[in-house]
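Missing here: one protein chain of the complex. Every other protein chain is in place.
Entry: chain A
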C-alpha cells in the first residue's frame, strides 16, 4: 500500500514525525493542525470526494423529484417488475435484465478495487488489464441499458406517455437512467484514458500531462476508482427506488 508513498507530496505527511492520533482525537488533531485538514489525503483525492458529495446531491434531487412525482400522481404507476420482465425460452422472468445489469456493474467495482490494489503495487500490466476489464463491464452495462431503452421504446414508452399509466414513469425512467448512464459512459472513457497511461508507463517515467503539464502518479487509479464505486452505489439506489419499489 505504501509503495506509492515516497512519490506523492502528501505521503511525506504520512511519514512525518507526528505520530498520527486515531479516532475522534485524531480527527480533531488533524482539523486543528496547519496546512491540511486531512493529513493523508492528496489534493486530487480530496477534490474527487468533494465532487462526489456535490454529485450525491444531484442524484438525490433527481430521485426525490421522481419519488414525489410517483407518490403524487393520481393515475396508476406502471408495475416495474412487469415492465422490465423478459421472456426467456417460454419462462417469464421479472427484472431479469436489471438483475444482470446490476450484477455486471457490481462486479466491475470488484475489478476496479483489484486494479487499485495492483496500482499501489506498481504492477503496470495487471493494473491496466483490470482497468480495461472494468471499462468493458461498464460498457456492457451501458449496452444492456441501450437494449432496455430500445425495448421500452418499441413497446411504446415515451417521455411524454406510456401504455400503462402515469406519464411521469417514462419521463423519470429516461431522465434518471440516462443521467446515470452518462456517468457510466464518462467513467468508461476515463478508465480507458487512465488505463492507457498506466500501460504506457506514464506514472513510472514521470511523464507530464498534456493539459496541466503536471506529473501524474498511480493515485489517479484510486481516484478513478472512487468515481467508479460512486457510480455503482448510485445504481444501487436507482435499482432499489425505481425498479424494486
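Note that in this section a contact is a pair of C-beta atoms (placed from the backbone, for glycine too) under 8 Å apart; a residue touches a chain by one contact, two chains touch by 3 or more; residues count from 1.
The rule is short, and it goes like this: contacts and distances are computed from a predicted model.
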| item | value |
| --- | --- |
| Undisplayed chain, where the name is taken from the UniProt record, one of "Histidine kinase", "ABC transport system permease protein", "Cytochrome c oxidase subunit 1" or "tRNA_anti-like" | "Cytochrome c oxidase subunit 1" |
| Residue touching the undisplayed chain, where the options are A:21, A:58, A:153 or A:186 | A:58 |
| Residues in chain A touching the chain absent from view | 9-10, 12-13, 16, 31-38, 41-44, 46-47, 50-51, 53-55, 57-58, 60-62, 65, 68-69, 72-75, 159-160, 166-168, 170-171, 175, 179, 211-215 |
